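The other protein chains are all here in position, but one chain of the complex has been omitted.
Per-chain residue numbering starts at 1, and chain names A and B are given in the order in which the chains are listed.
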Amino acid sequence: MTAETVIGAVGAKAEFRTCQYTGLKVDAAAQKLIIANAVAAVVFLLLGGVMGLLVALTRWPAVHLLPADWFYLVLTGHGANVLLFWIIFFEMAILYFASAVLLNSRLAAPKLAWLGFLLMIAGAVMGNVAVLQGESSVMFTSYPPMMARPHFYLSIILFAVGALIGCGIFFATLVIAKEERTYEGSIPLVTFGALTAAIIAVFTIASGAVILIPTMLWSMGLISDIDPLLYKVVWWGMGHSSQQINVSAHVSIWYLTAALLIGAKPLSEKVSRTAFLMYILFLQLASAHHLLAEPGLDASWKIVNTSYMMYLAVMGSMVHGLTVPGAIEAAQRRNGFNRGMFEWLRKAPWGHPAFSAMFLSLVFFGFIGGISGVVLGTEQLNVLMHNTIYVPGHFHGTVVAGTTLAFMGATYLVLPLIFQREILWPKLAKMQPYLFGIGAAGISLFMMGAGTLGVARRHWDITFSDANLSFAHSAGAFLMMGLNGIFAIIAAVGGAIYVVVVVGTVLFGEKIKGGHKLTFPLHAGGGAVASHYGSEKTPKLPGTIILVTIFFVCFVLYYFINWKYLSELWLFR
Amino acid sequence: MPPTEANAPQQDERVPVMQRILDNPFLLLFLGVTLPTVLYLIWGVMEVASVPLAK
Partner (left out) sequence: MAVTPPDKRIWWNEPIERVELVWIVIAFLWGLFMFFFMIAWHFIGQQNLSSEAYRIAPSAFEEKVDAFAKKHQVREEKGIPVAKPPAGSDVYILGRLWQWWPILELEKGQSYRIHLSSIDWQHGFSLQPTNINIQVHPGYEHVISLTPTQSGEFGIICNEFCGIGHHTMIGKIYVTEPKKAEAGQRLADGGKQ
């Protein structure tokens, strides 16, 4: 069977242009789809970001901005817009880029891809309408027996079907590229990372369909009952795995950015791909992180799943945590920055927003999101933090300081390479990743701090002012929530600058023509795409060794500190 | 299925097994969906279903 019969697409009538910076052939259809998905992503980031700021300002006790009903409404919208719509639209752009563009191939079935895009738009718009109508303030997780209106569930189903089509296009493009021999040998590492994301996305969407379709029927009155525990098990197959798509996607972006900006190549293909294989096999099991405090699930199920099968997926992340900075260090030393331990890092292109965003994303994801994720996902330790604001603290470390920051950095590559526009206001763009990164890291840390002091997540009033009985949180908890508000403002400023720069560039940026010299240059080696590749020869990486040693010490210390906290709790069995 | 042998069949004879696995997106897709379905979803649903009735 040929690819054509599999996909039902017509022959290779695609139009291509050749990128003057990378030498890659870019399919016009893929380019349009990447642009459309990226633009949609930014629109929903803006919407979800504004909602996020409103949430943070309400949870700042001294400000307490919104009334309770609006707070829960906006919080539901915040989750849907940024966690789903912004990130998955951007991931669609990444999938099309990593398949068609990086493989020099035409995109499979562009019309079908547009249908997927339209479904996703329809779902995202309907979701926002449902939330703003006010009868679906059930939070992003929509746990039964609390019920939303049917079109709330339908909106997510539509969005997911659209995303599934996008994944199908990705796989079909891999098949076409292989058949038409647009590349030699194995797919590039970045494409392999995108493949990892696409595979996890298929499991994610399937789990979502399995549970959200019956839940929608229940909301319509056609099914009498949805078991809340069963719902949670299956729903988190979608809810948590969707965040694992992000991890795979942003790790790919790290490799991509390091390659384009510094000319870095992976230290070893074998090691980096095996690390992605660990993600494919085991990362989704971590959906169990959300079920460690539930009744009725046996400890053996909890331990096997919450540990991603003996922490093999964590091993994958730790490997990327070494190979990404390691590849950068090796390339920088080859580029001549060879003095001392850290000249390679000091003289890295910190003024290039794609690099600063990528490196901050790497550090914050590892130190904040990664370590807290393992601690939170330890069977017994979970009881210390389950449903406290520590949980949003953790996932703002992964999804905001990690994924969102990495995607923002990638945007500064996509704008010149795919939109072919020179970035407007380069000075603003330069500081944007720092502002947003510091803000995101701050909210993560202060929410984790407040959670450690017992503050609940998704909670309108931590003073419990109109409650029958009283309880008072410690002064530290209030301080943490205030600091969270301040850093949310910093992050919001960073986010606003991002949106302004992107929108400004797309509308008014100077068109890039032949021979144009970029304000934010790519590495000269980026031009020689096809020439050199392979495993790095005998790299000396003292800087990276120090970085990962610091990471490991922090990890081990924080892990045991939490066991100490746990051992001081009341006894329960 | 995509013909994995299409690329220089003679050379492919010597491609190590692990590289063949990593070069096969549909095998990876199968593994990546099956493993969590069995270990997480099916086992998890069985756990929920086996909760006994209260006395």
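One rule holds in what follows: a residue touches a chain if its C-beta (ideal position, glycine included) is under 8 Å from a C-beta of that chain, and two chains touch if they have at least 3 such contacts.
If you're wondering where the values come from, they're calculated on a predicted model, not measured in any experiment.
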- Of the residues listed, A:63, A:132 or A:299, which one is in contact with the missing chain? A:299
- Message: I'm checking contacts with the chain that's been left out. Which of A:99, A:215 or A:452 qualifies?
- Response: A:452
- Listed residues A:88, A:362, A:400 or A:541, member touching the removed chain: A:541
- Task: Using the touch rule from the top, list residues of chain A that touch the missing partner.
- Result: 22, 68-69, 72, 102, 139, 143, 145-146, 183-190, 227-229, 255-256, 258-260, 263-272, 292-299, 303, 307, 310-312, 314-315, 318-319, 322-323, 326-327, 374, 378-380, 383-388, 452-454, 456-462, 464, 466-471, 473-474, 525-526, 529-530, 532-536, 538-539, 541, 544-545, 548, 552, 555-556, 559, 563, 566-567, 569-573
- Task: Could you list which residues of chain B touch the chain missing from the display?
- Result: 8, 11, 14-16, 18-19, 22, 51-55
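The criterion applied here is as follows: only the chains that are shown with their structure count from here on.
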- Item | Chain centre separation in whole Å, for chain B relative to chain A (CA means) | 23
- Item | Of chain A, residues touching chain B in the complex | 1, 3, 171, 174-175, 178-179, 181, 184-187, 192, 195-196, 198-200, 202-203, 206-207, 227, 229-230, 233-234, 237, 241, 270, 273-274, 277, 280-282, 284-285, 287-288, 291, 295-298, 301, 304-305, 309
- Item | Residue ranges of chain B in contact with chain A within the complex | 1-3, 6-7, 18-19, 22-23, 25-26, 28-29, 31-33, 35-37, 39-41, 43-45, 47-48, 51
